[in-house]
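If you scroll down you'll find the structure; I have some questions about it.
This part shows chain A:
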Amino acid sequence: MTGSDLIGMMILAAGLFAIGVFGVLARRGIMFQLIALEVALSGPALGFVAAGAYHADPQGQGMFILVLTLAAAEVAVGLALFLRIRRTAGSDDSDIISGMKG
Partner candidate 1 sequence: MALIALILLPAVGGLIAFFIAGQGERERWVAIATFALMLVLLVAIVAGAPEGRWYAQVSYPWVPSFGISLDFAMDGLSASLIAISAGLGIISVMASWSEIRTQSGLFHASLCWTVAATIGVFLSFDLLIFAFFWEAMLVPAFTLIAVWGHGDREGAALKFLIFNAVAGFGLLAAAFALASMADHMTFNAFELAEMKLSTSVQVWMLLGFSLAFLVKLSVPPFHAWLPEAHTLAPTAGSILLAGVLLKTGAYGLFRFAPMLFPQGLAAVSPYGIALGAAGALYGGLVACGQNDAKRLVAYTSIAHMSIVLMGIAAGVHYALAGAAVEMIAHSFSASALFLLIGALYERTHTRDLRQLGGLQQIAPRFAAAFALFCSALLALPGTANFVGEALVVVGIFQVNWVFALLALSTLIVSVIYATRLLKGLVFGQPRPNAPLADLNWREYWPVLVMSLATLVIGLYPQSLLALLEPAIKAALVLPLP
Partner candidate 2 sequence: MTAAQFAALSPLVVLAIAAVAAMMLVPLARIEAAQAAAGAGLALAAGLVLLRVGAPAAPLGALFTDDGLARFGIAYACLASLGALIFLRTGVPAKEAPALLVLVALGAATLAGAGHAATLFLGIEIVSLSLIALFAFRLSRQGLEAAYKFLVMSGLASSALLLGVALIYAETGALDFVGWTGHGALAALGTALLLAGLAFKFSLAPFHMWTPDAFEASPASAAALAGVVSKAAVAIVLLRLFLTAHLPEPVWSSGLAALGAASVLVGNLLALRQPQLPRMLGYSTIAHSGYIALILASGAPRAAEAVLFYLGVYAPAMLGALCVSAALGRAPTLYDLHGLIKRRPLEAIALSLSLLSLAGLPAAGGFIGKLYLLHVLVDRGLWLLLAIVVAGASLGFFYYARFFTAPFLGQSHDEAEPLPRVDQGLLALCVILIVLFGVAPVVLIDVVRLALP
């Protein structure tokens, strides 16, 4: 694996992150934002694995596992919040829940 390959993987990772960011910014539905977050998180995952492969270092995969943990925990909490908000606010539109401002 050459340096330029690594750069290519990193650009892909950044691309995934950027797409995730786009998703969060452009979407209103809570579910879609959570999905976009997952997309965004997959970027660093790819980055870690690629960098670990480049350096032949197991720590990259170790970090990937931690990212996975976070993704799981975050999705769980996020979905719980989604359900709760749907129950409380009666909507899954994130723009609706903007009571606090200023």
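The set was built so that all candidates are chains of the complex that A comes from, given by their letters.
Things to note:
To be clear about the criterion, contacts are C-beta pairs under 8 Å (C-beta built on N, C-alpha and C of every residue); 3 or more make two chains touch, one makes a residue touch a chain; residues count from 1.
All values derive from a computational prediction rather than experimental measurement.
In summary, of the candidates 1 or 2 that share the complex with chain A, the touching one is 2.
Chain A meets candidate 2 in the complex at residues 6-7, 10, 13-14, 17, 20-21, 24, 30, 33-34, 37, 40-41, 43-44, 47-48, 50-52, 54-55, 57, 59-60, 62-63, 66-67, 70, 73-74, 77-78, 81, 84-85, 88-89, 94, 97-100, 102.
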